[in-house]
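One structure below.
Selected chains only, in their assembly positions.
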Amino acid sequence: MSELPARRLGVAIVGLGGAVATTVAAGLEMIRRGAVDLSGLPLADATTAGLADYKNIKLAGWDLYPDDLASAVRQHGVLAPAELDLVRTELESVRPWPAIGNIKFCRNVAGREGANLTSMRDQIDSLKDDLRRFKDEGGLDSLVVVHLASTERLVDVTLPQFATPEAFEMALDADDAEIGPAMLYAYAAITSGIPYGNFTPSVSSDIPALKELARRRGVPIAGKDGKTGQTLVKTVIAPALRGRALKVDGWYSTNILGNRDGLALDDPDSLASKLDTKGSVLDSILGYKVENHKVFIHYYPPRGDDKEAWDNIDFTGFLGHRMQMKINFLCKDSILAAPLVIEIARCLDLARQRGQGGVLEELGVFFKAPLMTNGAEPEHAWPEQERRFRAWLENGAAGGSKASDSVGDRAGQSLKAAAASLADVG
Amino acid sequence: MSELPARRLGVAIVGLGGAVATTVAAGLEMIRRGAVDLSGLPLADATTAGLADYKNIKLAGWDLYPDDLASAVRQHGVLAPAELDLVRTELESVRPWPAIGNIKFCRNVAGREGANLTSMRDQIDSLKDDLRRFKDEGGLDSLVVVHLASTERLVDVTLPQFATPEAFEMALDADDAEIGPAMLYAYAAITSGIPYGNFTPSVSSDIPALKELARRRGVPIAGKDGKTGQTLVKTVIAPALRGRALKVDGWYSTNILGNRDGLALDDPDSLASKLDTKGSVLDSILGYKVENHKVFIHYYPPRGDDKEAWDNIDFTGFLGHRMQMKINFLCKDSILAAPLVIEIARCLDLARQRGQGGVLEELGVFFKAPLMTNGAEPEHAWPEQERRFRAWLENGAAGGSKASDSVGDRAGQSLKAAAASLADVG
Amino acid sequence: MSELPARRLGVAIVGLGGAVATTVAAGLEMIRRGAVDLSGLPLADATTAGLADYKNIKLAGWDLYPDDLASAVRQHGVLAPAELDLVRTELESVRPWPAIGNIKFCRNVAGREGANLTSMRDQIDSLKDDLRRFKDEGGLDSLVVVHLASTERLVDVTLPQFATPEAFEMALDADDAEIGPAMLYAYAAITSGIPYGNFTPSVSSDIPALKELARRRGVPIAGKDGKTGQTLVKTVIAPALRGRALKVDGWYSTNILGNRDGLALDDPDSLASKLDTKGSVLDSILGYKVENHKVFIHYYPPRGDDKEAWDNIDFTGFLGHRMQMKINFLCKDSILAAPLVIEIARCLDLARQRGQGGVLEELGVFFKAPLMTNGAEPEHAWPEQERRFRAWLENGAAGGSKASDSVGDRAGQSLKAAAASLADVG
C-alpha cells in the first residue's frame, strides 16, 4: 500500500454552506496546517489500510446559497472569529456549486433555486457533471458524496414509484412530485458509481429503489441521520437498562437549539422527518413498546449552535420500585457532527476499495436510523453497533449479529477489492 | 434436567440484617407468593439449564445484630409498611446467626461481638459449622455465600501474609491483626467448597492467597463491590465517549445517601475502600489518565435509602471545543442491589455445577472492581462486560476479550460439570 | 371576637371531585382528626382575628362526575391508600352536587351534563339554590366559592358582552355561546353575595363585567390560576436576576405531568388558556420583553400527579458574558395547590368580614395571573406580592405598591366591617 500517501479523496457535500459542512471544511484545513489535534475523530488512531489520510481530503459541493465558505462560517457562529482567522484565506476561495432545491420539500430555508427550473433528468445530469469536473480538475483518486442539506419533509417510502429501480426511473422521467431533491442527489451519486452517505433525516437513498440500485451497481451507501447528541446517549443508556432489567415506563426528551437546522425543524413537516428517525430506537433496543416515549425539538435562538438536550427517564426495578434518571447534555451540534461526516466519507471510500456495494450496514453506529438492506431490521444499541463497526473496520466484516453468534461468517468474503474496477466516474 | 425443579439452593449472607440482604429476603418471599413480577432481575428470562429457580432459594446468614428480618426491614425503610405486611410472618421467623466482627475494621457499626472473643481458627470453625447445619437442616442441594456486610477499612492486599495460601494460613494461626472479618468469611466458604461472592468493597477474597486457594479447590468466587448506581452509569457512558473520541477533561461525581451504608461510609477509613474501587474505572476504559476525576459520597439523612448521584462530565471534541454532560440519577440503593445479589448467587451456583473454579471473571459486569485471576487486568467497560457475561451464560465461556477476537476459544471447554464432585459441604 | 371559635365557614368548590379539591377535603379531615401537622399551610401561624379555624371549614361543591370523594381520591392517586384509610368514612359520605358543564369549553373531560340542558338563567338559579341549601343545612356562618374545575378554552375577555354588568346580563338572557360555565359559577356566587376565588386559568370573574359587579355588590373576588410550581419559581428567581442586572436572553420551561389536569391541557384550546396566564409574567417582572420565553406542558402519564418542571435560563452579565441556570422541580401538583386553596378561602372570608369588596388584589401572591381592578397592572414579582399580602393580612392593607412608596395609604380605610351587612345568602 505504498501508494496510499498519494491517494487523494474528494468529498462532495450537499449543503456545503451549512453549519456542519463548513465545520468539516474549516476543520480539515486546520488539521492540514497542524493547528489542532485530532480530538473528536473516532478513527484518528485507526491503522486500517485504505483509509484516506485526513490531510488528503478535498471538499466541494452544492448549496442553495452562493456565499463563500468563510462568510458561511461567520454566519453559523460555530467557530470563533479567531479560529476562522486561521483558515480564512482557504475558505474564502471556496464557493458552493449551484444546488437543486424544491420549496415543497423544505420550506423554511429559502435560497436561489436556479437549477430547479429544468426537468429532474436535467438536474441529475448537471449534478453528475459537477462530480466529474470535481474529480478531474482536482486530480482526485476517488469521490464520496455526503448529504448535509436541510431536512426535507417526510415522504412515504412505500409508494410504488419508490419500490424498484425501474419504477423510480419511470417516475423520474415523469418529474414525479413525490421525488425530493435528496433522492436526486443520491441517484446522481449512485449512477456515477460514487459512494453516498446521508447524514440527514431526509428520505433519500433509503427508498427501496435506491438501495437496490446501489447493490446492483456495487456502490456502497450508508445512512441515515447522524447520531450525535440525545439519540446517541439514548442508545448508550437503554441497552444498560435492558441489561439490568430496569423497565422503562417513560422517556421524555427535549432539545433546544438555535441554529439554522433548528429553524428548519421549526417547520412541522421537517420535524416529522426528524422525529420519525428518532422514534423507534427505544422500542427496538428494549424489546417492548415504551408507552410514553416523547421527543421534542424546540428552536431556541439564545443557544445558537450549542444544542442542549434534557432527558428524563422513569423506570421500574425490583419489586416494582420506581426510579428516575435525568441527563442534561450541553453539546455542540456541528462539532459533534463534523468528525463523523469525515469518518463516514473515509469508510465509504474504504468499502469501495474493498468492493463492498449496496447498504453498508456496519456504519450503523453513526446513524439514528441505520440504513438496512431491504427487509432487515436495524440494530440500534450503541454497544453492539460499535462492536460491529470496529470489527468491520479491522476485518472487513461485522463479526456476527449478537454476542453469542459465531464471529466471522462474512470474514474472508471481502478485502478483494483495492484494485476493484472503479469504472464509473467515482 | 428434569430434577431441576427439585434443586434447592441455599444462600448464606454475611450481613443478613442489612438493607440489601433484607430486600433480597423480602423480595424472594414476595416472588414465591406471586405478589410481584420479576422486574429488575437481569436473568428473569434466562433459560440456561442449571440456574436455580427463584422460588427455590432459601436465605440465611450472619449479622452483628440479632433482630429478626421483619424488624430489620422496618428499620431500613426500603420497603413500605404495606409491602412488608405481605411477607411479615415469614421474615419474623428468620434471625441471623451470630456474626464475627472486628471493631478495628468497621467503626461506625457497633453490635454484639460475642463470637470475636475466640481465635480466628475458632471463628472459622464456627462459620463452617453454621454452613454445614444450614445445608443439612434445610435439605439444600448446594450453598453459596454472599458477602453483604458493612464496608470494612482499606487493607493493603500486597502484604506478604496475603500472598499465598500458605502464608495466609500461617497468619491465621497467628491471629494476624491485618486479617479482617471479610477474609475469614471468604476463607470459611472456600475451604467448605462453597462458592463465594463479595458484593462489598471490603478486602476479602481478592487477596492473592484466597484467589489461589479457590483455584486449587475448584471453588468459584466473584466480586467485588456491586455495580449498581453511579459507577454503572460511568462504565456505560465512558465507552461511548471513547468510541466518539471525546476526550474527558474532568468527571465530577457526588453521591448523597442516608442509609446505614452511608453512615458506615462516613468513616473515612471505610470510605477509602469504596473510593478505591471506584477510582481506576475511568482511566481503564478511556485508555488515559483522567486528571480530574473526583468522587464524593456524603451521608445525607433526608434521602434514606433513596440514593442520588450527580455527575458532571467535561469533555473536549473536534477542534478542541468543550462540552458537558450532567447526569442525575435518583435511584434506590437496595432495590438496585438486591436482584444482582440473587443473580450472582445463581451464577456462582451454575459455575459450580459447570466445574469452573477460581475467579469467575465473567461476572465482572456486576462489580465495580471485577475480581481477576492474579495478574490479569479487569475489563470495566459495561458493554464488553455484558457481552462476555451473556456469552458465558449461554456457552459457559465469555467469547474472547475484545470485539475483534474470535468468539468461542473457550467454548466447549466447560459444561462438563453438572455431575462434578460437590465433595465438600457446598 | 369571642364568638370566633364557633364561626363555621363553608367552602363550595367547583370541581369537587378533582385532584386538588379532594386533596383539600382529605387534608382538612386529617387536620380535624390531628393525623397531620400544618406543614404547607402558609397561614398556619397567622394570628389575624377573623381567619376561620382550619377545623371549622366544611366542604361541598359541584362536579360533572357523581363519584363520592373517597373513590375520587383513589382515582387521582395523590394520596396513598394508607392515607385515604384515615378519612375514608368521612369522604365516602360526600358526593358532589350535579354540575353545569359545556363541552364546547372543555373537551377532554367528559361527564354527565344533565344540568346543562336548560337555559343559563336556570343553571344559575340552580347553583344559587345549591349554595343557599349548603349554608342553611350546614349551619354555616358564611360561604366562599372556589373554582377548581378543569381548565376551559380561552375566551376573548374584550368582547362587548363582557364589558359591563348590564351587557353581560343581556348576554345571559340570550344564552350567549361565548359565556362558559366558569362565568356562570362566578356570577351565581357574586350575586349571592358570596366571595369567589378562581384557582383555574379559565376565564371567569376576570371579565370586566364581573369585576365591576363584585365591586358594586361589595363581594370580594380573587384569582386567577394558582401559582404553585414553575411559575412560582419563575417569579421568585426573576426579581433577583433583575436586582443583579442579569439580562435574560431566553427562558425555556417545560412541564411533564400525568394527572387529569394534564389530560385536559392536552387539548390545545385549554392549553392556550394556561399558557396565556403564564406568558407575560417574566416581561412584567424584568421590565423588558424576553424574546425567547418558551413554556411547554406535556401530558406524561408515568408521572401521575407528581409534576416535574425543568427550566433553563440563559442570561448575560457583566461585559456581555453568558451564564445559565437550570432548575428541576419535582413537585406534587395537588399537594402544593390544596393548602393555597384553603388559605384563599379563609382570606376571602376575612376580606368579607373586613368589608372589602371587588377585586382583592392583595391575594395576588397566590396566582399566576393576579386579578386586578379594571385598568390596573398586576404585580408579578413574588417578593413584592408576599410583602403586600402579609401587610394586608396584618393591617388590612397592602402597604404601598413599591418599596419606596409610603406605606399605609389604604390603612385605616377598612377594618370597619366585621359587622357589615352579610345581607345576601353568603
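Read from first to last, the chains carry the letters A, B and C; within each, the first residue is number 1.
By definition in this document, a residue touches a chain if its C-beta (ideal position, glycine included) is under 8 Å from a C-beta of that chain, and two chains touch if they have at least 3 such contacts.
Here the structure is a predicted model, which means the values were calculated and not measured.
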Seminar exercise, completed: With 3 of the identical chains shown in place, the whole complex in this structure file contains a total number of copies equal to 4
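In the analysis below, only the chains that are shown with their structure count from here on.
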For this session: Report, in whole Å, the distance between the mean C-alpha point of chain B and the mean C-alpha point of chain C.
Result: 53
For this session: Mind checking the centre-to-centre distance between chain A and chain B? Centres are C-alpha means, answer in whole Å.
Result: 43
Exercise. Which parts of chain C, given as residue numbers and ranges, touch two or more other chains?
Worked result: 328
Problem set entry | chain B-touching residues of chain A, taken from the complex the two chains share | 23, 26-27, 30, 36-42, 44, 79, 83, 232-233, 236-237, 239-240, 243-247, 316-321, 323-332, 335-336, 338-339, 365, 382-384, 386-388, 390-391, 394-395, 399-400, 403-408
Exercise. In their shared complex, at which residues does chain B touch chain C?
Worked result: 81-82, 328
Exercise. Given the complex with chain C, which residues does chain A contribute to the contact?
Worked result: 249-250, 252, 254, 256, 291-292, 294, 296, 298, 300-303, 308, 310, 312, 314, 326, 328
